[in-house]
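Only a single protein chain was left out; the remaining protein chains are all shown in position.
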Amino acid sequence: MDFAFDAKTEELRSRLLAFMEEHVHPAEPVFAEQLAEREDPWSSVPIVARLQAEARSRGLWNFFLPGEHGGGLTNLQYAPLAEITGRSPQLAPNALNCAAPDTGNMEVLAMFGTERQRQEWLRPLLDAEIRSAFAMTEPDVASSDARNIATRIERDGDSYVINGRKWYISGAMNPSCRILIVMGKTDPDAEPHRQQSMILVPRDTPGVRIKRGMRVFGYSDGDHGGHAEIVFDNVRVPAENLVGEEGGGFAIAQARLGPGRIHHCMRLIGMAERAIELMCRRAVERSAFGKPLARQGVIQDWIAESRVRVEQLRLLVLKTAWLMDTVGNQGAHTEIQSIKIATPSSVEWILDKAIQLHGAGGVSQDFPLAELWAAARMLRLADGPDEVHKRSLARRELSHYLPKEA
Amino acid sequence: MDFAFDAKTEELRSRLLAFMEEHVHPAEPVFAEQLAEREDPWSSVPIVARLQAEARSRGLWNFFLPGEHGGGLTNLQYAPLAEITGRSPQLAPNALNCAAPDTGNMEVLAMFGTERQRQEWLRPLLDAEIRSAFAMTEPDVASSDARNIATRIERDGDSYVINGRKWYISGAMNPSCRILIVMGKTDPDAEPHRQQSMILVPRDTPGVRIKRGMRVFGYSDGDHGGHAEIVFDNVRVPAENLVGEEGGGFAIAQARLGPGRIHHCMRLIGMAERAIELMCRRAVERSAFGKPLARQGVIQDWIAESRVRVEQLRLLVLKTAWLMDTVGNQGAHTEIQSIKIATPSSVEWILDKAIQLHGAGGVSQDFPLAELWAAARMLRLADGPDEVHKRSLARRELSHYLPKEA
Amino acid sequence: MDFAFDAKTEELRSRLLAFMEEHVHPAEPVFAEQLAEREDPWSSVPIVARLQAEARSRGLWNFFLPGEHGGGLTNLQYAPLAEITGRSPQLAPNALNCAAPDTGNMEVLAMFGTERQRQEWLRPLLDAEIRSAFAMTEPDVASSDARNIATRIERDGDSYVINGRKWYISGAMNPSCRILIVMGKTDPDAEPHRQQSMILVPRDTPGVRIKRGMRVFGYSDGDHGGHAEIVFDNVRVPAENLVGEEGGGFAIAQARLGPGRIHHCMRLIGMAERAIELMCRRAVERSAFGKPLARQGVIQDWIAESRVRVEQLRLLVLKTAWLMDTVGNQGAHTEIQSIKIATPSSVEWILDKAIQLHGAGGVSQDFPLAELWAAARMLRLADGPDEVHKRSLARRELSHYLPKEA
Partner (left out) sequence: MDFAFDAKTEELRSRLLAFMEEHVHPAEPVFAEQLAEREDPWSSVPIVARLQAEARSRGLWNFFLPGEHGGGLTNLQYAPLAEITGRSPQLAPNALNCAAPDTGNMEVLAMFGTERQRQEWLRPLLDAEIRSAFAMTEPDVASSDARNIATRIERDGDSYVINGRKWYISGAMNPSCRILIVMGKTDPDAEPHRQQSMILVPRDTPGVRIKRGMRVFGYSDGDHGGHAEIVFDNVRVPAENLVGEEGGGFAIAQARLGPGRIHHCMRLIGMAERAIELMCRRAVERSAFGKPLARQGVIQDWIAESRVRVEQLRLLVLKTAWLMDTVGNQGAHTEIQSIKIATPSSVEWILDKAIQLHGAGGVSQDFPLAELWAAARMLRLADGPDEVHKRSLARRELSHYLPKEA
């Protein structure tokens, strides 16, 4: 057992920290300005492309993807880098081409795509020439139980025809978003986990109607293409657009969600570190009732509790990454659930305290805290609400004590 | 001791409930549509005036204000009515001309205004012809300690000249907002609680610059005039615009905040009831993992816990109202602090659970929950953060045990 | 609505407070000494009888029992008196003959007993000449679901024969305990709520074997007769010992538990007040890190939070008492559940903070805090664990939203 990062990780951390210091943090006010000035409320802004060029020239690119197509890192090596990008979550993950939902989509294409699908969609995604979306959640059902998904994907000759309604499809309104990976039912009569398939739908396919942008606590998240409600009305795509095999949708979703969840958790830890830093800075600068906030007991309590929580979360995330590397995503299933349960809620708690310490500033647009909070809060719901993961984890734990059947 | 409402309250409750049923709730979708269509993002919309006319014709008007100018109700009579309006907090309080911050401003004018000030500003406010704002919070200091307030109000001949910066001045961008009550320092050398004064500043006075709208977790609250950042740059008003006496600002603020806090708490309880109702409706309608959410243990736990909390909060608010009626606002000081500590955080908890139960819908614009949550969260900060009230309440409790001084 | 106590309550509160001041609190150290010196670890000590004589002579007697047999008080009048006795829970309830489990047993006899049963057992209980126990909980089943109860009560000629095992039968080892009210199954084939009956079993009946005293977090509660495990081995009693009718056991239990629960909650509030008082005293007396604990922010936070919680709990308990008086125990069912859910856990929280503030003293025998904590903790389980009450309360709340059946 050894808690030190390996040499490669240390080296990349240094380079990434330098990039954050020299480019990302200075770009934050520029980003805010460009956002305010753009005309299309869902478009990216120029500073992002500039940061991407700089990052790529420094070899800080596609870290998230293991294997030949990506940065060649293990999950354990990527984790502390992803954490660092979480300190500036609107800019840094994008700058390194490590931003959701594209990361998960690239993984799907790398793992399950045909050569042709990879050529057409994976290549430009790896080069950040286009963006993508993942269309799973539906407004009318409890999508946390994938068996509820109602969108239909029906075979019709050499095509599939898609009908249904999705929402909270992140990034789909970004003008650069060209491709949607859509999950739907191909066979309602198959056994529950073989009913769904995934299919590639170019965003400009007739019948794809982007209805509106959904909000998250008032935020539209327009800078990364918002969260779209999309209606699929007799959308027809070639049969070859299917990803993997018919009935394989549930398995692909599971394969995609494991890494997706850990990446979110890594970044959340970076967000928590940012919150602690802002808390400390504010506490030493402001005074009330005759002494700096930093010397008030309740505030010290928040800071200590935040530090203790973050240290625990980080270790659990790192161990999970290590397990994914050594025994595979399936072997790390329980740990992936554990970090999904623990991280958003703990980081939300920390952000809440940081907000409280900042007074009205904390809920405002002048500090990143309220928007980070909304992101953390959303992750208690996204990719399955906490309660679903807890239920599943408990059943696994309890299964060890059930009488063995004959 | 008697826990039944008196006859007048029961009668008004019936009439108000009928008004809610017949007019307010049906107006909610109209309101949303009109908001989306208006051009000025800070303006009111026509449906509000229509509701006001209807409410006034039904005698549901100015309930918040005791005495001759208002509805003639006690705090204890008003409390359950305010709770009902909290079930539709964007429409109902406005419809009855019982919305913050105007209510507090009208109280200040009724209690401390000169005849001329009352004639000029209180009368049109009571008739909902104009709106008003209360400018106290500042971005650069911990305003929860009023002694920190830095805006200057300086006597210059027959005028006062105001310089400073305020933010989160609710309603100030509403085109109907005509008058600001501004708190600032008239005498930095006086003893701490006699340094501040309050002064009336017509919004169109030269030097008053509305800089921008502040956000609350992404929400601009444009429907009630937003939360403005305002710069006062050599703003000159006649000396007769002073409210009360020089050095009386702190005392007026205290007098204003007591009722303001209890009104917020009353409405929060209505918001909590709305949340419980939405939770129950959703729980019986949605299924996951083979049974309705209503039969899942964790969700039952949330609903029970919510009910138990709301019942406790309501009683504490009602008792506080009774104390204000019987021993005065000063005598009810500890209880006002208690409800300010207990209500926003408990209601926030309930709203969080309601959001979680609604999945992505919960954080969206399709349900009122996320926006209500932001309002509750803001109230853990507004009018003094929880921590300041707890500190003060504890010191009072502890004072009974301190050795008596000779 | 009126939050003032009536004149009778005020008068009795004054007299009871005087009795506490003059007799009960001074008796606490004497009680501790006599406990340490007695030989039978389950017996009462002389100071208790002396306090009872004094209380009775002052007309402070049997307040808990409404109607002709008791003190003639309403629940609402009794509640604030019971709270006061909770400040010294080992002595004061006993002193006034208002201690569990005798109170509930007397209620059962008053409501359901035959004239003969009342003559034989109720009269000496009302005079504190004997004590009693209530035997319901069983070690081998989840007794919170009364249908699980396994003890058998079988008719055999003019007798009933009882077989089974009970535990946590409070007071049963007190040498003064003469009578047990035993709940068991008379008809396993009846519908679920008609299977149980209650029967009177004199403690010296052959076949009644007191096996051992059960502990509550290390405490034996020997001063009030402990918590016995009792084996009933072919225990035969006359058929006339049945309380009420065959199959009426569940209904009697329900009738008994309502008042029992509210009495516990009333006393818990008194315990919480005692804890706050001890917290404040300690906080002003002790210093650490250069200032009194009373000036440390975290401790102020505990005290404020405690005060705010107690005020809410008290009002909910009082309202519940008022409902029981005005609409009956059945009409107050939801509120009785609410206080049972809210009070033990909140008071446990307050006691935990009081303990923490006292350091090692807090967990010791030198302060009453740890023992009070154990009592509060036990009440999160006794008379049905919190979870069972929450489940039931939620189902009732949800029932309003279920589609009406045709």
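Details
Lettered A, B and C in written order, each chain numbered from 1.
Quick note on the criterion: a residue touches a chain if its C-beta (ideal position, glycine included) is under 8 Å from a C-beta of that chain, and two chains touch if they have at least 3 such contacts.
Model, not experiment: these values are computed from the prediction.
The residue touching the chain not shown here, chosen from A:Leu12, A:Leu76 or A:Ile179, is A:Leu76. Only one residue in the set C:Gln119, C:Gln330 or C:Ser364 touches the chain that does not appear here, and it is C:Ser364.
Among the residues B:Asn241, B:Gln296 or B:Ser346, only B:Gln296 touches the chain that is left out of the figure.
Interface note: of C:Asn105, C:Ser143, C:Asn174 or C:Ser197, the residue touching the hidden chain in the full complex is C:Ser143. Where subunit A meets the missing chain, the touching residues are 1-6, 9, 76, 276-277, 280-281, 283-284, 294, 297, 299-301, 303-305, 307-308, 311-313, 315-316, 318-319, 322-323, 326, 334-335, 338, 341-342, 387, 389-391, 393-395, 397-398, 400-403. By the touch criterion stated above, the residues of subunit C touching the omitted chain are 137, 139, 141-145, 148, 167-168, 214-220, 286-289, 293, 296, 298, 356, 359-366, 370-371, 373-374, 377-378, 380-382, 385-388, 391. Listed here are the subunit B residues that touch the chain not shown: 296-301.
Methods note: only the chains that are shown with their structure count from here on.
Distance between chain centres (mean CA atoms), subunit A to subunit B: 37 Å.
The centroid of the Cα atoms in subunit B and the matching centroid in subunit C are 43 Å apart. The geometric centre of subunit A is 53 Å away from that of subunit C, both derived from CA atoms. Touching of two or more other chains is recorded for residues 296, 298 of subunit A.
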